[in-house]
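FYI, not all chains are in this one, though none of them got moved.
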Amino acid sequence: SSGSPKFTSADDEFTFQPLGRIQYDFGTTSGSSYDGAGVGDRNISGTEFRRLRLGVQGQLTDPILYKVELDFANSDIGVRDAYIATQKDFALGQGVVYLGNKFADRSLDGRTSSKYIWFLDRNAVADAISPESGYYNMGTSAEFYGDDDWHLSLGVSKGSFGGSDNDSDNLTVLSRGHFNPLVTDNSMLHVGAWGFYEDFSRGKQPELTDNLRFASHFNDNVRVYGDTVEQPETSTGYGFELAGLTGPVAASAEYGRREIDSRVAADTDYDAYSAQIGYSLTGEAFGYSTKNGVWSAPDIAEPVTDGGWGAWQVMARYDALDYENSGNYAGGTGHGTTLGLSWYLNNYTRFMLNWINWDTHNRVPIVGDPGDREFIGSDDGNTVSARAQVIF
Amino acid sequence: SSGSPKFTSADDEFTFQPLGRIQYDFGTTSGSSYDGAGVGDRNISGTEFRRLRLGVQGQLTDPILYKVELDFANSDIGVRDAYIATQKDFALGQGVVYLGNKFADRSLDGRTSSKYIWFLDRNAVADAISPESGYYNMGTSAEFYGDDDWHLSLGVSKGSFGGSDNDSDNLTVLSRGHFNPLVTDNSMLHVGAWGFYEDFSRGKQPELTDNLRFASHFNDNVRVYGDTVEQPETSTGYGFELAGLTGPVAASAEYGRREIDSRVAADTDYDAYSAQIGYSLTGEAFGYSTKNGVWSAPDIAEPVTDGGWGAWQVMARYDALDYENSGNYAGGTGHGTTLGLSWYLNNYTRFMLNWINWDTHNRVPIVGDPGDREFIGSDDGNTVSARAQVIF
């Protein structure tokens, strides 16, 4: 059930529902062992809205659906889901087609809603092994949800927001599937795979540089960054997912790899992997959806707002990112161990606490950063971060 | 009827209704015969959200009305209608007064809602023969809707969004009227005229440059552009409208002209005209409102969502724009022939397909464009564009 009212016309043909999501985060980093200039900039603390979303979704006579969701957290407009969709039932399951901007289907953690990710940030595979189009697919996509615990999706993207309309857009093709070889009342096994192909526009993508924050989203200075790829031509990426849960225990592991071909230089590639395990102190299973193979909300036995304890989960994760895999490319490396606590007060409210021990090694300056923030070399330290979340 | 719920208080004094509009466009241009540098930049393709609007409207006890509508398509904030209004019935018809930002009444195609325009973009008269304040009037405006198929409006604008508040705003006065000499069950004749006067602020408008995209909105490189007018002082513009429909056939023609007086140079002027004809393959009449003289939604006999064909329309349009009319001013010229197909699935959903054959001739570089995009000279080519639209 949702925390916002859903309005339905008398004939059930029209629906309308507002949507919202508030994530307010705190982050503090300490113990950076960096020995260059600007070490003080690595041990910083503060708060930010990580997500601040409002939106609407509805039906305009069956089977025409729409959704618009905007994110205002950065004091600018982030368009998230914004699409027209239609769906149809088939003998093997349900098919849905989307036209517009749609949350992309890539990686187990990457496809899991930010409402239900285990930690404050997604894992290194989801964040780093990504096409330039990122977490959203602007174009068309189709998903098929099999009746027997599997799904398959295909997305084709060619478009961008706020672009100058002076160049062709990149073309991206993305696919993911999963199936559950085992599903019982209190356990499941998940196997998944995904891949993407990008054909870069010369004008829109004259160069390409990737990076990843390793000490919470708040800290923009502690990142692992790749070297710049000049004149990228195409890119391919893929990943594998394995997950399972039994009773109060859940675990997953992911691996991903991306290769980038340049028009003028040697090809390069990088990879990442991540594994996580969780235990529910209050006994209920971790939430999981067999429909599209993602983590979801736990089933909270006794919400705090009914006098209970809510749901308490403890989690641990290890992340590794290697931007220098190919050797042709002066990319950095990073590793992180995260311990997490997640407290669902009820279905709409959640508090999270994370502790990250990270180490990073960079070989080139961050593109576009001022000279006093050229954090080349090795560093390690600790970050504590926390989140207050409501969804409606 | 609307695709969103309208809430009304028990005493009918309060109403509240959310509003939305999604237009997602594809555009691809080919065959540019431009022989200068950067010809590749003219044959580009991609997608964009053309409009992505959310808003609310309502009544705060009769007769106080309000509306706020925002456009997020460009990843920034575009404020559209944002006003306080009141209305009153008189012997001859109904009067409405608006305070704030209001969709301006100028040109048949210009005043037609983007929900119901025949092609993806409005015609050259509506887009080019415009005051600097554009499609919205920030100030006050009044409209009178006569009982006998006529209307007259007057708007006074002095204001701007996101301005630096360091200078006085331009003053713009705008008026339009129409009447229908013939209205029957399956036909009508429309005659309209409009004009505007602008008094430019020295500080806000030290110079003025106009331009118009000719190969779909997506393609920012194929434009016709005027020369820069230094220190404009005042401007006047006017236009004439003729339209009619009978059975499944509809047609209209518009002419417009604008003159700009400079404080330091010779006056200049330019003009545009456009004619269009449409035929409904499914037989229903083209939508038209005798209230304010604009194109509107067709009456769809059998929506696709009820198992029918919806409404299918085919259209053709010719546009001509002449920025060099006066000779004092090195403006460009452009011509375009557009063929269009419009498919209304139901009252809320529409797909459109356009093919444009365009030719442009420019004499000065586009202001502010980089050197490799100074498209001086002649060019012609073809553009295919498409739109998916839902409104609620």
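As written, the chains take the letters A and B, and residue 1 is the first residue of each chain.
Just so we're on the same page, a residue touches a chain if its C-beta (ideal position, glycine included) is under 8 Å from a C-beta of that chain, and two chains touch if they have at least 3 such contacts.
Predicted model only: the values in this text are computed from it and were never measured.
Student: Just want to confirm the stoichiometry: 2 copies shown, so how many copies does the whole thing hold?
Tutor: 3
We take it that only the chains that are shown with their structure count from here on.
Student: Going by the contact rule at the top, pick out the subunit A residues touching subunit B in the complex.
Tutor: Spelled out, the residues of subunit A in touch with subunit B are 7, 9, 13-14, 16, 18, 56, 58, 60-64, 66, 68, 70, 76-79, 82-84, 99-101, 138-139, 158-169, 201-203.
Student: Which residues of subunit B touch subunit A once you look at their complex with the stated criterion?
Tutor: 3-5, 18, 20, 22, 24, 40-41, 44-49, 52, 54, 72, 74-77, 217-221, 303, 305-306, 345-346, 348-349, 373, 388-390, 392
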